[in-house]
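Here the complex is missing a single protein chain, while all its other protein chains stay put.
Which chain is which? They are A and B, in the order written, and residues in each are numbered from 1.
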Amino acid sequence: MSGSTLAPQVGMLARRSVVRTFRQPAMIVPALLFPLLLLAINSSGLESATNLPGFPTDSYFQFALAIAFVQGALFSANSAGTNLSSDVETGFLNRLSLTPLRRVALLLGQLAGILALGMIQAVTFLAVGLVFGEGIEAGVAGAFVIIALSLVISLGFGCIGAFVALRTGSGEAVQGVFPLLFAALFLSSMALPRDLIETDWFRTVADWNPVSYMLEGIRSLVITGWDGEALALGFACAGGLAVLSLAATSAALRNRMTRA
Amino acid sequence: MLSAAIETQGLVREFKKGPRAVDGIDLRVEPGEVYGFLGPNGAGKSTTVHVLTTLLPPTSGTARVAGHDVVSEGPAVRAAIGAALQEAALDPFLTGREHMKLQTALHGMRGQEGRQRGDALLERVGLTEAADRKVRGYSGGMKRRLDLALALVHRPRILFLDEPTTGLDVQSRSALWAEVQRLASDRGVTVFLTTQYLEEADVLADRVGIIDHGRIVAEGTPDALKAEIGRPSVEAIPADPADLARTRDVLARFGETVASSPKGAAVRLSGGDAQLAEVVRAFDAQDVRVEHLQLHAPTLDDVFLAKTGRSLEGAGDAGEENQAAPADAGEAGRQLAGREA
Partner (left out) sequence: MSRGSFTSVALAVGWRNVHNYFTNPAMIVPGLVFPLFFFTAFAGGLSRVDSVPGFDYEAGYTAFVYGFVLLQASAFGGIFTGFSIARDFESGFSRRLLLAAPKRTAIIAGYWIAALVRAAFNVTVVTVIGLIAGLEITGGGLDLVGLYTLALIVNAAAMFFGSGIAMRLRTMQAGPAMQIPAFLLLFLSPVWVPYDLLVGWVHAAATVNPITLVLETGRGFIAGDPVKVLPAFAVALGLAALTALWARGGLRSAERAA
């Protein structure tokens, strides 16, 4: 099939994915509100932690802002997975299989929904950070890099949700994975910098957990400025997750549509 | 006079911002009777059943079931009735046997008594082999049978069946009919059955109430209702499709036009069966070759048509009945496939 056929297909499905996402306030509102709520609660509740020697900033809000972006990505996973599992359960995917639609168009279209939500989240959290916090140390350029890194993280986690949905065809399975993703967030440098984590096993897990580096990548732009190492590690972990989960999703889609 | 099994007077049920789903229904069902409530989608059948089974309060009017008022004596009504509603109301995580265990326990049957009752009912509806499988793997027919069995756990005197065979294959439907007939004849159970299928009402019901837009438009035994209409219809399909218009013209002389297959024409014979010979002569005279000529006895659809001006089939709208559609298309697919596991 020619590229000219692909683009309209992608456009059509991307539009559907985006419209569908925005027609579900029950999906969008928690994806925006929960991370902000947690940010507000954490930053006030743990403000005293900034008194610990070696804490990198005297504002817990500045430290915790990065968490919102990653938490938002977890909600993306939930939203993408739920929508796709619904397509499987209702037989909509079967219907698409009977059309000349190319698989890659479906995949790219689906990603559009994930990225649309991811963009809204990133911009919202950034705006909140600017209004309530002490600004972004890396400046305007840093803000754009935060958005870019946040989108890559959203893509990575969003594709995990999509993969589970396609593999299992079940919305329940998608919901079941959500706590596991939250676990990945918790077992990281989410609440304290890694060098201040006292419990050895926890620090070891955080050292190996790619989510730590995603958080630290964003955090470095907010608190420190331009930290090449933190950014490189952040993008590498986020990008690696995105590539792996995208590949897995593509394989699951191929399998699902062949079976259909 | 013995008290009625089911009796309503001026029963009304209105929904907020909506139509009157039930618009003043008076009916009386005698003990041991099989009463068929026939009407298209959106006519008010399910709403009526929900009121009679105490699931919905009436807006006005009265309803008594098993001698008890549905509003003020709800628990007494529920103790006396069983119901298999449009949604089978089954838990996909439970097996058939576990459903029985739950239902017997809900009705106060403990231990051995509950188990025996459950096993007997499962056997009666042919689900013994599937009893230990989770219901999510059951076909539509199996779910309906389980639902019926659950409705019978506490040996109710009155049974409500709300479109019990919708979506079932022919075999499952026949099996369910046989069970309903057995209940009525062997056990004297009063059955209040709603359906949109003419044949079902014809076969099962002692009396039929035809409902349209929340009101009963006709009531009586199937034969009596059809006799009221009296006249048969004749349908003719011309050998040459180009003669369809002339076929219609010929038939139009013998009575009012009624619905027919797309390839033919039909009229209700104003003079009864005796006119059939004249119809044949008329076709000969006009040199119209007829491939197929058939005389139809009146049906309940004809009764509905006579009373409402519409045919029962296709008369429904997307009303309250459609609330009972399966929650997802996968479930609908399994029901329609009627897959026996």
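Just so it is clear, a residue touches a chain if its C-beta (ideal position, glycine included) is under 8 Å from a C-beta of that chain, and two chains touch if they have at least 3 such contacts.
In this text the structure is predicted, and so the values were computed from the model without any measurement.
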Shown chains touched by the chain that is not drawn here: A, B
From A:57, A:94 or A:175, residue that would touch the chain that is not displayed: A:175
Subunit A, residues in touch with the chain not shown (by the definition above): 26, 29-30, 37-38, 40-41, 44-49, 51-52, 172-173, 175-176, 179-180, 182-183, 186-187, 190-192, 196-199, 201-202, 206
On subunit B, residues whose C-beta touches the chain left out of the figure: 50, 53-57, 75, 78-81, 83, 85, 87, 89-91, 93-94, 98, 101-103, 105-110, 150, 154-157, 327
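The rule we apply is simple: only the chains that are shown with their structure count from here on.
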Cα-centroid distance, subunit A relative to subunit B, in whole angstrom: 52
